[in-house]
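Encoded as C-alpha cells, here's the structure I'll be asking about.
All protein chains but one are shown in place.
Just so it is clear, A and B label the chains in written order, and each chain counts residues from 1 on its own.
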Amino acid sequence: MTALTTKPTSLEAFPFAYEPSTTVDTSKYKMVAENVTVSYGGVDAVKNVTMKFKEKSVTALIGPSGCGKTTFLRCLNRMHDMTKNAKVTGKVMIDDVDLYSKEIDPIYHRRKVGMVFQKPNPFPTMSIYDNVTAGLRLNGVRDKKILDEIVEDSLKMAYLWDEVKNDLKKPAIELSGGQQQRLCIARALAIQPEVLLMDEPASALDPIATQKIEETIIELKNDYTIIIVTHNMQQAIRVSDYTGFMYLGNLIEFRETKKLFTDPKDELTAKYVQGHFG
Amino acid sequence: MTRLIDPSLHKLSFIMSEMGDMVIESISLAIDSYLIGTNTKDKVLKLSDAIRVKYFEVEDLTFDMLLKYQPVADDFRLIRSSTEISYAFSRFGRYAYDITLVRDLFGDVSECTNASLVESTKKVKHMIKAAVLSFAELDVRIAVEIHEDEKYIDRIYRERLPKLIESTNTRCALAEALLLRYLERIGDHAVFMSDAISYIVTGKHRPSEERIASHTKTEN
Partner (left out) sequence: MNSVQDRRQEYRSLFKQNVAKRLLVDKAVRIIVFSCVIIAIIPLGSILVEVFKNGLTAISIEFLTETPGSAGSGEGGIGPAIQGTLIIIGLSSLIGVPIGVMSGIFLSEYGDNALARFVRFFNDVFMEFPSIILGIFAFLIIVLVIGHFSVWAGAFALSLIMFPIVTRTTEESLKMVPMTYREAGTALGLKKWVITFRIVISTAKSGVITGILLSVSRIGGETAPLIMTILGSSQFFSSMDTPMDALPLRIWRLSLLPYDSAQLQGWGAALVLIMIILGINLGIKYQFMNKKNGLFRQLIRQRRNATK
C-alpha cells in the first residue's frame, strides 16, 4: 500500500466529506494556563504552553518521555516552588485568579487543586483515617464529626469505602498498591479541591487496579475538573474528553480526544500515536 | 521502525489488492456476457467465491488487529474502512455472477443491447476501475468521479424502467431490467466504497442523514 497521497486542505472539493456542526459548548473554563514556560538552570522544559481546561472535563496529556508533560502538570499547583533552580513564567488561572500572582496566598489556592502521584504515597506512619484527614487535621481542623463525615465521603468517592470501612485505623501501608492509590485519591479529595491533577496514576498498578482507577476518574468527572498525565494512549482514549500532545516542551496539538486519535491534524501527533516513535 | 502492526497492515493491503484485481476481472467477464454473448458463468462464479473467501479473511484480520494492536489515527481509519470496502468488493463479485446468470438463463441477449445500456456499462467499467485505483492509491480526487458516474446510472435506471413496461420484446425487456438493476446496485456500492476511502484520507464521514437520503431519494 502506498503512502497516503495529498491530504485535502479544503473541503469544498469533496462534497461528501464535511464536518457536521457541533453544538456550541458553553461550559466555562475552570483552569487556564497561559504562556507557561518552565526552565531548569537555563534549559526550557516547557516552552510557552497555553492550555484551557473546561470544568467537569477530563483532559489527558500525552507525549514521549521527557516531553515536559509532568513538568507542566506540576505548574498547575505550584509544585515547582519546592524545586531549586526551577523558574516558572506565565499565568495559571483558576476561576480567573492567577496562582502565580504576588498578591495571593499560594497555599490557600493550592488547596483548590489536588494532586495524585505516580507511585502511591500514603504517609507511612499514619492510619487510613489519619491519611485521609491529613490535609485537614494538619491545617487545624479538629472537629471529629466533620472529619468522620469527610473521611466517609472521600473514601466513597474514591471507591475505597466498602473495602476499608471496618478498618480505618489500620496502617495505610498495609493496603495493596491499588488501594493505596485510591487512598491517595481520597486524601486529595478530602481537602475539597475543584481540580484534580493526576500524574500517571495507574502506571505503577496491575491491570485490575488500573481499571478501578479509571472507573473512579470517570465517576469523579461529574464533580471535578481532572487533568491526567498518561503514557497509556488507550487509557487516554477511555477516560478523557480532551487530549493534549506535547513534544520537547511544546504543545503540538490539543483537541477532543476522539478527534485527536482518529484524525490528528499534526503529522507529529499522527506519528506518535501510531507508535512510530516514543 | 517496523511496528508490530505493520506486517498485518501489509497483509491487509495485499489481500485487498488481490480482491481488487479479481473484481475488475469478474466485472469485465460479466459485461462481456451480455454485450458479446459469451457464457462466462462458471469463471465468474469461481471468482465471486474467491472474492467472498477473501472478504472473510479481511474480516478476521481486521478484528485480529483491533484485538492486538488497538490502532489509532491513520491505521484505525484504514482498518475501519477496509471492512466496508471489502464488503463492497464481495458485492461486486456477487453482482457480476448475477449478471452472467442473465446470459445463462436468457441465452444470448447481445441484440437487446441499446444505447442506454452501453452507456451505463461504460460508466460501470469506469467506476469499478476508479474505485479500485482510488483505494490502491488513496486518492480521493478520483472518488468525485465515482459519484458523477453513479448519478448517471441512477438516472438511466429510473428513465428506462417505465419504458420497459411498454416494451413488446419481453425477453429483452426482462433482461435489460435485470441488468440495469444490477448495474445500479454496483453503482451504489461503488459510492459507499468511495465514501469509505474518503474517510480514510480526510477523517470525515459522509453524514448519515445524507447517506440515507441519497439512497432513497427520488430524482425529480
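The definition used in the following text is that contacts are C-beta pairs under 8 Å (C-beta built on N, C-alpha and C of every residue); 3 or more make two chains touch, one makes a residue touch a chain.
Because the structure is a prediction, the values reported are computed rather than measured.
Visitor: In the intact complex, which of the depicted chains does the undisplayed chain touch?
Guide: When the entire complex is considered, the left-out chain reaches A.
Visitor: Tell me which of A:191, A:213, A:246 or A:260 is the one touching the absent chain.
Guide: Hidden-chain contact among the options goes to A:191.
Visitor: In the full complex, which of A:30, A:69 or A:110 touches the chain missing from this view?
Guide: Per the contact definition at the top, the residue touching the missing chain is A:110.
Visitor: Write down which of A:35, A:101, A:139 or A:234 is the residue touching the left-out chain.
Guide: The one listed residue touching the chain not shown is A:139.
Visitor: For the full complex, which residue in A:29, A:100 or A:123 touches the chain that was left out?
Guide: From the options A:29, A:100 or A:123, the contact with the absent chain belongs to A:123.
Visitor: If you put the missing chain back, which residues of chain A would it touch?
Guide: 77, 79, 81-82, 84, 107-108, 110-111, 114-115, 117, 119, 121, 123-125, 134-135, 138-139, 171, 173-177, 180, 184, 187-188, 191, 204
FYI, only the chains that are shown with their structure count from here on.
Visitor: So how far apart, in whole Å, are chain A and chain B when each is placed at the average of its C-alpha atoms?
Guide: Measuring from centre to centre gives 48 Å for this pair.
Visitor: Taking the touch rule as given, give the residues of chain B at its contact with chain A in the complex, in rising order.
Guide: My answer: residues 1, 3-5, 9-10, 13, 17, 70-77, 136-141, 143-144, 147, 194-195, 198-207, 210.
Visitor: Using the touch rule from the top, collect the residues of chain A that touch chain B in their complex.
Guide: For this pair, the touching residues of chain A are 1-2, 4-8, 11, 13-20, 233-234, 237, 259, 261-264, 269-270, 273-277.
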